[in-house]
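Apart from one protein chain that is not included, each protein chain of the complex appears where it belongs.
The letters A and B name the chains in turn, as written, and every chain counts its residues from 1.
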Amino acid sequence: MIVEAGHFALILALFVAIAQSVLPLVGAARRNVGWMAVGRSAALTQFALIATAMAALMYAYITSDFTVLNVVQNSHTDKPLLYQITGVWGNHEGSMILWVFMLSLCGALVALFCDNLPAELRARVLAVQGMVGVGFLLFILLTSDPFIRVFPPPPNGEGLNPVLQDPGLAFHPPFLYLGYVGFSVSFAFAVAALIEGRVDPAWARWVRPWALFSWCALTIGIAMGSWWAYYTLGWGGWWYWDPVENASFMPWLVGTALIHSSIVVEKRDTLKSWTVLLAILAFALSLVGTFLVRSGVLTSVHAFASDPRRGVFILLLLIVVIGGSLMLYAIRAPNLKGGGLFAPISREGALVLNNVLLVCGCATVFLGTLYPLFLDAIGGPKLSVGFPFFNRTFVPMMVPLLLAVGAGPLLAWKRGDLAGALQRLWAAFAVALVVIAGCLVVTQGTHVLSLLGIALAVWVFAGAAVEWAERVRLFRGAFADSLTRALHLPRAAYGMTLAHMGVAVTVAGIAASSFAVENIQLVKIGGDIPIAGYTLHLARIEKVPGENFTADQAIIEVRRDGVQIGAMYPERRFFPLQQQTTAETAIRTNFLADLYVALGDPDHGAWTVRAYYKPLVPWIWIGAVIMAFGGMVSLSDRRWRVGVATGARGRMLAQAASGD
Amino acid sequence: MKGILAVLTVVLLSSAASAVTPQEKLADPALEARAESIGENLRCLVCQNESIEESNADLAHDIRVLLRQRLVAGDTNAQAIQYIVNRYGQFVLLRPPVEPATYVLWYGPGILLVVAALSTLIWLRRRARTDLATAPSPLTEAEQQRLDHLLRETES
Partner (left out) sequence: MRKLFYLLPLLAFMALVGWFALALRPSYNPQILPSAMINKPAPSFDLAPLNGGGNLSLAGLKGQVALVNFFASWCVPCREEHPILMHLVEQEHVPLYGIDYKDRPEDARRILAQLGDPYRLVGMDPDGVTGLDFGVYGVPETYVIDKTGTIRKRFVGPLTAEALRNELLPLLKLLNAP
């Protein structure tokens, strides 16, 4: 009954989405207030309906309702409760429900929080969101319906893939999807602006929070995915340039470009058609990513089971949504008149550089990911593109970008003084040089590239610190004066500083990966394995039962200078249902470095122990969290909530925000 | 503080992470180093984007062993790689060779960057010129008076 209700709710949601697509759009053209208002109520209703459908599916999983085919294929009564719930989105059909759930959530948020938008704009935005919803709901109902029944119900299900039975499953997809889908809002704004034929600084002020919100979610989602791979796969890798990883990285790159270029639209009323294009591109890349994962054209560990019908449907969706919006762009964008001019060396210039490098970087990732597909599809040789390609093409592009991140915020709008900015950054130069000199001494002249990476990270971090110090006039006046300024800085300024520092932290973590050490040995019970000044003592192996697995758990004592300072418990888990073995690594971190231990195969009473010591690796994810936190601080800036600020308050805020 | 010292002292001994088991490692460290560096560029065919050095799969193990056998038998790096490519095809190379079929792949990003940078510069120059060309004509007497009047109004 509940499952039927969920199914029915989904179908109703489709009809509501259709109404949401048509009525507000027509209403905006005819200035019919009633029809425009339909957008708001439709968006809220759609969210309620899809939430119901999602709840119904979760209920089916929790109660192990094996009359539902999706539950049979992906669940089992022995599965722990956490995975009963989160396993809903561990498969294709369920993850599509998560997708439309996020879509309708964003629509509802627009309906609730955008009261200060002009009615026509909001109506058009909700209409475009509705159209995207129609596309995906049709996709679900026609090709990927999770509510299909099976009769008679089998006695039990096929269970969830053991690799997915991890807390990461609870968080990684929801954040990732929120990011992907969030870009549909900035996409909707872009299309609405094209329909209206007008992009002004006020538009950018409404678009930026949505782009920022999606960007934060995507940052966290990608970081979680990377961290999950790190502690699951057993040898400490955290990025593979796998097609699905790239599919999430590309919208992130364009999203970053979008956030930055919308600043220029808002402040200087220029780069308008470019920003609109970026907003379309960010969502387009989310959709292309969906296509790549679910159509079967690429092989990937992440790829869901492919069905050509699904591939065709998503391709049609792509053609309608992206082809349609790009056609609209080709027709309407030339009419968007540009505004303020600026010299190449200026803050706008630095932001343009930022955009050029990010978009070219994204194009590089795109090329590397899809080139094998392109070549293979036209009958060429089957190629493989991995780390070596991306290291030689993508990474060098990021170097000038990071240099600009340090110096750019110090340039003035319209016409900047680069020499002056660099002079003020002397402290940043000095710190970078000192750190590099120190590292060179320790590494004795090896790992030059990694050192350059660390130098860049220090430069970015110090540059952000210097910029903040300049803004609060630190050391240039009374300390109390600086303190007052610091307390009254708009939150967006802190957001920027934090986000840029987060980038520096992540870059340092990445650059340091080549400093990792390893020791892989066959160890008898009672034996030792030394690593990085620690001694790992394999005390014993215990058999540990789990809810749906049995595990061999190693008790490894961590000793330093003969004294035991802790213990680690890596495991090998065997899942009898799927006849699969997974490894649970043990990680001991002091946030400066990770001690990473994985248990390998047993061999006549001895066990293969893989021990790694990875300096600065935790910084990769800590940096991402700082980045996302910076984004959220920016989002909490009052100006977004107030909308277009007016009066004296507005002037003061505008002055502080432009950084003089 | 100890943590930082540990980090700093360890960097001397670094090497890439791998799944090579102790039994596979060659006795000769120079050969082993060659094997590892070649292996990092060979794809594990049954995994996603992992090299044979990184992967735990059986096939990866087999190819690692095969590679080391070839090196011990006296093959040069190129010969050992060719031996494996003869059996498994170009796909096994994680780093696609630079040949006509892959020119677009290897040179594309660089060319794109140059094109993008140039277009941006041209666009900036063109805008600066059109701005000068379409500068507004000077105000008439009446317009100037009206402007002064308005300015005085807002100042009071």
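Things worth noting here:
As a convention for this text, a residue touches a chain if its C-beta (ideal position, glycine included) is under 8 Å from a C-beta of that chain, and two chains touch if they have at least 3 such contacts.
Here the structure is a predicted model, which is why all the values come from computation and not from measurement.
Within the whole complex, the absent chain has one touching residue among A:L81, A:I148 or A:A377, and that is A:A377.
Of the candidate positions A:I322, A:V558 or A:V609, contact with the hidden chain is made by A:I322. Across B:L66, B:A101 or B:A116, the residue that sits in touch with the chain not pictured is B:L66. Summarising the interface, subunit B meets the missing chain with residues 45-46, 58-59, 62-63, 66, 85-91. Counting the whole complex, the residues of subunit A in touch with the unshown chain are 273, 277, 280-281, 284, 288, 291, 295-299, 308, 311-312, 315, 318-319, 322-323, 326-327, 329-330, 333-334, 370, 373-374, 376-378, 382.
Rule of thumb we're sticking to: only the chains that are shown with their structure count from here on.
Spacing of subunit A relative to subunit B, judged by their CA centroids, is 19 angstrom. The residues of subunit A lying in touch with subunit B in their complex are 234-237, 240-242, 299-301, 338, 341, 344, 349, 352, 356-357, 359-360, 363-364, 367-368, 371, 375, 380-389, 393-394, 397, 439, 442-444, 447, 514-518, 520-522, 532-533, 590, 592-593, 600, 608, 610, 612-613, 615-616.
Taken in their complex, subunit B has these residues touching subunit A: 3-4, 6-23, 41, 43, 47-51, 54, 56, 89-96, 101-102, 104-106, 108-110, 112-113, 116-117, 120-121, 124, 127-128, 131.
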